[in-house]
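Everything below concerns the one structure shown next.
Shown here is a partial selection of chains from the complex, left in place.
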Amino acid sequence: MEYQDLIDACSEEWQAYTEHDFVMQIADGSLDERCFLHYLKQDFLFLKHYARAYALAIYKADNLEDMRRALPTVQVLLETECNHHVEYCKKWGISEAEMEQEDEAFGTVAYTRFVLDSGMSGDLTSLYAALAPCSIGYAAIGKLLLQSDITKLDGNPFRSWLEMYCGEDFQSSVAKGSEHFNSLLADIELNSKKGQRLVETFRTATRMEIAFWQQGFDHVKQEG
Amino acid sequence: MEYQDLIDACSEEWQAYTEHDFVMQIADGSLDERCFLHYLKQDFLFLKHYARAYALAIYKADNLEDMRRALPTVQVLLETECNHHVEYCKKWGISEAEMEQEDEAFGTVAYTRFVLDSGMSGDLTSLYAALAPCSIGYAAIGKLLLQSDITKLDGNPFRSWLEMYCGEDFQSSVAKGSEHFNSLLADIELNSKKGQRLVETFRTATRMEIAFWQQGFDHVKQEG
């Protein structure tokens, strides 16, 4: 099987995730800034567990090649991405201290711990199946928005977010990771027990991504 | 430190959990049955991961005594409790097949995987700190409702739920577990790094319990 089989097996959830209103409102710049700020702060907390998951991939790998493949992602997350988020949030008036004191919202807990538990209880392929909706999904969103009529860059307060995920660096990095994921999936039949378990893992992780977008909206609704 | 220190350190969240509207509406029988059914189905899915967490406690224990202490809970969960839920849900017209096909809601994923990841990344005491809000909290709720003026048993559609958690069997079983938890906490200072981490784990697990009650309400609101 290939990662596209996983997407095809949950096309409804995949669409609800990659074409979520939250994303569309980032694209046309109409998103309530408070939603975006909530998302940013939660995404910072998300990153830590995302890095833990890639460290788990090193632990889970049974050869040096697979270990080395996961290492740069841990490095980028802990060194570049975290600082990037801190810089980015500063522009929006959120200090690093504020971000660290923020409670993890339910959707953040749900998604990150689901990934970690799927990875720990399954094997390396299960871990990557739980991680895939994030990387592959953001790249799909980037591609989608790049071609979409609704996307506006000029005067869009979320422009740098759009430029990052539509950008070549991010796209090519995900393409490389996806190829590796395909090599892990190559031996597995979609209709085998293992294949169906991976579908279920991928589908649930995709549902958790939807919850992650949604909580930005819900947070603001609750605040009134 | 003792488990009461954990409760005291997050008294606001503890109250929001143990005195949640969902609980109060069970007590006086006014809860929308659709909320209760959603809760029942999710609680069945919860049980599986709760049993996994107690199995993890056996893995994590470093002596036969602690291993043997966690075993009966795994047994009760996998043998008695699951069947109890199946029987219970039948009365409400939900078949076992229906329960197994149900998607895990976000709050269910959040709470169960948080417990499992806290337990895996920390030690046995961390695992029990993440599990404690469930057992100790349900026992506290049971005690509270037993004395409360609002509690009605006659004609209450949730009577058997109330009788179980107010009942002596459940209360004494939790009391025994809490005593063991206290023995694990005895050496740890509340204000040490470890103590503060346990507070944070207990507090987040308590917040996830609140989300678990809340999702019963939210589910019905979404359905309209």
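Letters A and B mark the chains as written, and numbering starts fresh at 1 in each.
FYI, contacts are C-beta pairs under 8 Å (C-beta built on N, C-alpha and C of every residue); 3 or more make two chains touch, one makes a residue touch a chain.
All values reported here derive from a predicted model rather than from experimental measurement.
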Copy count of the single sequence across the entire complex, 2 present: 4
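Operating definition for what follows: only the chains that are shown with their structure count from here on.
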Approximate Å spacing (C-alpha centroids) for the pair chain A, chain B: 30
Chain B-facing residues of chain A, complex: 52, 103-104, 106-107, 109-110, 113-114, 116-117, 120-121, 204, 207-208, 211
